[in-house]
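What you see is the complex with one protein chain gone and the rest in place.
Letters A and B name the chains as they come in the text, with residue numbers starting at 1 for each one.
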Amino acid sequence: MSGEHEGPVGPVLDTSAPPDHAKKVADLKPDLLLTQEHNMCPGCGEPLALRVYLEALQELGVTQRSIMVAGIGCYTAFTSTVDVDLVQALHGRAPSVATGAKRMRPDAVVFTLQGDGDMVNEGLQEVLHTAARGEKVTCILLNNGVFGETGGHMTATSVLGQRTKNSLDGRDAEYHGYPILIGDLIARLQGAAYVARGSVHNAGAVARTKKMFRRAFESQLRGDGFTFVEVLTMCPTGWFIPTGDGPEYMHETLGEVHIMGELKVGGVVKTTEELHEENAARQREVEHALERGGLDR
Amino acid sequence: MTAVPTAQRRLMEGSEAIAEAAIAAGCRFFAGYPMTPFTELLEHLAKKLPEVGGVCINAESELEAVGMAWGALATGARAATGSTGQGLSLMQESFSEITLAELPLVVFNMARGQQDYFQATRGGGHGDYRHLVLAPLDIAEAVELTQLAFHLADKWRNPVLVYGDYLLAHTHQAVSVEPVEFAPLPPKAWAVDGSGGGTGDSQLVTPLGLAKHGHEAPGIERHLRGITAKHADMESEEQRAETAFCDDAETVVVAFGTPAKFVRYVVSQLRAEGEKVGFVRPISLWPYPFGAVADATAGATTVAVFELCAGQMIDDVRLAVLGRAPIVPIGGISTDGSGFGVGPLLDAEVIRERVLAAHRGGVDAELPPLPVNERG
Partner (left out) sequence: MTTIKSRGTVTIDVDTCKGCELCITACPPRVLSMTDEVNHLGYRYPQLHPGCTGCAACLMVCPDFCFEVFRFDEPVMTDLAGGAEEQS
């Protein structure tokens, strides 16, 4: 939320060591992440998604039968630091690798980790066919609307008006065409069982995204079919904005085009209008809670 | 591997024999895209693999076919893909990277002629990689070499390509697909099955020279050097060739694959008539049996090369012969009206004339003109 806030008051407290007379309620990093260190840019949203899907796997008790298939992008760096059996695929080609792995290991939880350049540009055919065939894998899309690793170039999900290194005046419909709303496309394929689009622009969104991951993995475990979780992530570097502006920028640009919500549950596809209504209703609830003084001051 | 009972001879086309041989070798995953003359191999595996608990997927394109095989391989399964030359062109990026990831892919090129020799042996993919390439003479040899391909792929953790063609795919013959016993191989400790998760020792199958945090990564340079270090060993151990009548041969003919059976027949016929001709057939196209070809042609005054293309293997013959004798190409492009199959050059009489012309005329031989496919 933008607008006026009271800033912090009072002295700076010691945060260098765990406190006495307290219980830890949240760990530094997920157990499945071998080190917290990485070279993602300041303000990158990808680690936020990484955290919650690793936590989801652990909570479901499937860490010892999970196979991850990674695409190529900034997130490829995590292939060394996630404590999950992993196969590296080529740019765009993780869904087919995941297909082969799942067919040979049907009891494993097989999922991909891909960016929008990887999945929606290079690999559009792969993910659509994998979904259409109902392969019992979960494809995870980290969608920041740019090719991050190469320095911030336009992808098939970049929104109109978005400036990137090869659309410096902003994406233009006439010259560059329109973005592909991949989650919406996939939701309409019969083989897709659960399709959701979350984001990591604030804590509430992160928490909702974690639920989406859980539902997707649970759906895979039930053998329902193809499952898909798209996560809108911040890329302040690729968006040419200060890190602190990332969440708002994302909410107002990508978030206005790639509408968040559970796009398909139990075979039922939600329309864009229904998603808008759900999101608006949630926003009203949050505002009421704030007005009622739900925060402890 | 469970013992497979001795098969009975049964009339089947080459594609079916190769499919059965792959299954006898333990292949339990195949993915492909229909394309002539490869399509029947996909059809047979689509039928037979589920019967043995395997999986055959009709992939949406050749790119995905090789990707699916990649995923299956990573789990430790024996897996394969295939196509004809054009489809293999699409798979090249994955071929390179699968080799760099040290996965034991078996690939079948049911080729349209012999013009994919460079693609197979030089590789159309990027980077310093090699595939072992085996070129069967006929269906019986294809049954052995298919099984050998799976063994060598696992032995070296390197892809192996089986170079077939239309004739091999579609000829019907009474064949018995006998399982071949090979030396035992170590278990695939590198394979992923999910069980490494959360242990601190999870597995990483990657072409990039990375390793999991806490383990020493070779880094990309050392990794690539490690891959190419295998090449020298493969080259010294996996050369295969067949020679005949070379000891006192004046003219030695070099040919590979199904056309080589025609050439061998012609050479043995000419020998029976007193002509001093010999024959050498590379069975491994990579590593090329330079030593065997050099030895076979050591005393020759003419080396003739027969291949169904404009001249590709001839480059390797030149490397083997190193100028000791002139090299005369006696093959050429020849195909049927569709472009997929057998052309008029693949004819014992026609080949005989060309071998004789080279034998009598040497490097100045006036070869008969190439026969023309009536349908152009």
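Following the convention adopted for this analysis, a contact is a pair of C-beta atoms (placed from the backbone, for glycine too) under 8 Å apart; a residue touches a chain by one contact, two chains touch by 3 or more.
A quick note: this is a predicted structure, and the numbers were derived from the prediction, not measured.
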| item | value |
| --- | --- |
| In the full complex, displayed partners of the excluded chain | A |
| Hidden-chain contact residue, picked from the options A:Leu32, A:Val206, A:Val229 or A:Ile259 | A:Val206 |
| Subunit A residues touching the omitted chain (full complex) | 5-13, 15-19, 21-29, 33, 36-38, 40-48, 51-52, 200, 202-203, 206-207, 234, 236, 243-244, 246-247, 295-297 |
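The rule is simple: only the chains that are shown with their structure count from here on.
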| item | value |
| --- | --- |
| Chain centre separation (subunit A, subunit B; CA means) in Å | 44 |
| Subunit A residues touching subunit B - in the complex, by the definition given at the top | 31-32, 34-35, 57-58, 62-67, 69, 76, 79-90, 93, 95-105, 108-109, 125-126, 129 |
| Interfacial residue positions of subunit B with respect to subunit A in the complex | 28-29, 31, 55, 57, 59-61, 63-77, 79, 93-94, 97, 101, 192-200, 202-208, 210-214, 217 |
